[in-house]
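Reviewing the structure listed below.
Heads up, one of the protein chains got dropped from this complex, but the rest are sitting where they should.
Chains here go by letter, A, B and C, matching the order in which they are written, and residues are numbered from 1 within each.
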Amino acid sequence: MMAAWFTGLAALLLLTIAAALWRIWRGPTAADRMMAAQLIGSGGVAVTLLLAAAGQPAARDVGLVLALLAAFAAVGFVKAASHRGAGDPEADDASDARAGRAEGRAHD
Amino acid sequence: MIDAASLLLSVAGLIFFLAGTVGILRFPDTHSRLHALTKADNLGLGLIALAVALQAESWAAIAKIVLIWALVLLAAGTSAQLVARVALQQGGAPGSGRDDAGPDAVGSTPSGQRDPAG
Amino acid sequence: MTDRPGKHRALLRSALKRALILAPILPALGADTREALLLGGPAVVAATWLSLHLLPPQRPLRLIRFLALLPGFLWRSLLGGVDVAWRAFHPRMPLNPGWASVPSDLPDGGKVALGAEFSLMPGTLVAGTRDGRLLVHMLDADQHLEGAVRLEEARIARMLGQPDTAHESLPTSGAGPS
Partner (left out) sequence: MIDTGFDVILAAMILGVAAGAVLTRGMFAAVVMFIVYGLLVALAWLRLGAVDVGLAEAAIGAGLTGVLLLGALGRVNRQLGEDGTPPDAPHRPAAIRPVALLAALATAAALAWGFLMLPPPDGLHAPVAQNLAATQLGNPVTAVLLNFRAWDTLLETIILLAALVGVWSLAPDAAWGGRPGLAQRTRSGGVLSSFGRLLPPVGLLVGVWLVWAGADRPGGAFQGATVLAAVWLLASMAGLSDAPRVASLWLRAALIAGPAVFLALALAGLSVAGFLIVPPGAAKLVTVTVEALLTLSLTVMLGLLVLGPPERAA
């Protein structure tokens, strides 16, 4: 009984996160796309937990790896978006990005 | 009894995941959408983790569920701040869609104050 | 002040605390008792060394206080989820987004923890810090923020083993509503 319930719930959860795919397609900003992927990531972890409860305990190990690497794509995104791809938005922001922004204004 | 609690918690978890998705689709600007993702999703996962922990076969299984949940929580607290920061910096870029003005324009909010260097 | 034996003892205490946090992970992963002893010994030592290497201990972390903070944190993140779900499902979507920058004199790591916590609390999301100030995005710009920040700041300061005077030494910034 419970196994069928959890599998059904996992299916509904998949439908829920499928709706977030729209946000990846539409954007408009890169951050929007990234956060929709994050939503699908945490939804995916929840799906593994439900599948584990539905009678496949090994699913939890996949959930564990997904959880451990949940923020990896976000870190990669932040890096790629940063100064020369090797910075940190907080560091860029505090020092020379401000100079960069001033330059940008001068060009306008 | 335990089954009933599991049913209830897992349905509640699904509802919060749904709320996260609805927020991501409906909210008008990038940062508000990030609120929906960070908070609703984590609550959803927490409730589902609780629901399946009640059905777990062993203490080790419960510990693994707790570990998974804690890792996702850590990731959420981190990536929310990082993605919010990038969205803030790219917010003014052309073609990025509508977004709010950012904290450089907070002078008018009651609890905020102008960032001196902004 | 910085006598070496004292320093060594502090380092040892930090190492033991971190090993205490890391050790239960192996049984959680599925190691049985024999494996936990055989593999767990060297693995936990390596992980503790890595932790000390990446994050050299500066202040003693109060484990008990950290655990004592958990229920309140979980409760507030529950409220945060309920709040945002309510706004998402509401037909008119009650949103009035705005920004605030709030000073905090927590140490760096404490600010990050504060930012993570605030990102899970009702109505607030932190975009890191700039010049020592947290950049807070609010779903309701009229939200009273200052009081909540001071409260969480004091909690985290206690957890980090700082004296409980975090808000007294604040630079007088004049920020915040009454």
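Keep in mind that, in the parts below, a residue touches a chain if its C-beta (ideal position, glycine included) is under 8 Å from a C-beta of that chain, and two chains touch if they have at least 3 such contacts.
Quick caveat: nothing in here was measured; it's all calculated off a predicted structure.
Colleague: Touch partners of the unshown chain, restricted to the chains that are shown, please.
Modeller: Result: the unshown chain touches A, B, C.
Colleague: From the list C:18, C:87, C:133 or C:155, which touches the chain that is not on show?
Modeller: C:18
Colleague: Which of these touches the unseen chain: C:30, C:81, C:98 or C:123?
Modeller: Among C:30, C:81, C:98 or C:123, only C:30 touches the chain that is not shown.
Colleague: Just the residue numbers, please: which parts of subunit A touch the chain that's not shown?
Modeller: With respect to the unshown chain, the touching residues of subunit A are 4, 7-8, 10-11, 14-15, 18, 21, 24-25, 27, 30, 33-34, 36-37, 40-41, 44, 47-48, 51, 56, 58-59, 61-62, 64-66, 68-69, 71-73, 75-81, 83-88, 90-91, 94.
Colleague: Kindly note down the residues of subunit B that lie in touch with the hidden chain.
Modeller: Counting only subunit B, the missing chain is touched by 71, 74, 78, 81-82, 85.
Colleague: Could you list which residues of subunit C touch the chain missing from the display?
Modeller: Within subunit C, the residues touching the omitted chain are 18, 22, 25-26, 29-31, 35, 39, 43-44, 46-48, 50-51, 54-55, 107-109, 111-112, 115, 128-129.
Definition applied: only the chains that are shown with their structure count from here on.
Colleague: Counting C-beta pairs in contact, which comes out ahead: A-C or B-C?
Modeller: Pair with the higher count of C-beta contacts: B-C.
Colleague: Measuring centre to centre with CA averages, how many angstrom lie between subunit A and subunit B?
Modeller: Measuring from centre to centre gives 10 Å for this pair.
Colleague: Between subunit A and subunit C, what is the separation of their C-alpha centroids in Å?
Modeller: The answer is 21 Å.
Colleague: If a residue has to touch 2 or more other chains to count, which residues of subunit A qualify?
Modeller: Residues 64, 89-90, 93 of subunit A each touch two or more of the other chains.
Colleague: Note the residues in subunit B that touch 2 or more other chains, in rising order.
Modeller: Expected reply: 20, 34, 42, 44, 64, 67, 74, 76, 78, 82, 84-85, 87-88, 117.
Colleague: Which stretch or stretches of subunit A touch subunit B in the complex?
Modeller: Touching subunit B: residues 1-2, 5-6, 9, 12-13, 16-17, 19-20, 22-23, 27-32, 34-36, 38-39, 42-43, 45-46, 49-50, 52-53, 57, 60, 63-64, 67-68, 70-71, 74-75, 77-78, 81-82, 89-90, 92-93, 97-98 of subunit A.
Colleague: Taking the touch rule as given, give the residues of subunit A at its contact with subunit C in the complex, in rising order.
Modeller: Touch list, subunit A to subunit C: 61, 64, 89-90, 93-94.
Colleague: Which subunit B residues qualify as touching subunit A in the complex?
Modeller: 3, 6-7, 10-11, 13-14, 17-18, 20-21, 24-25, 30, 33-34, 37, 41-42, 44-45, 48-49, 51-52, 55-57, 61, 64-65, 67-69, 71-72, 74-76, 78-79, 82-91, 95-99, 117
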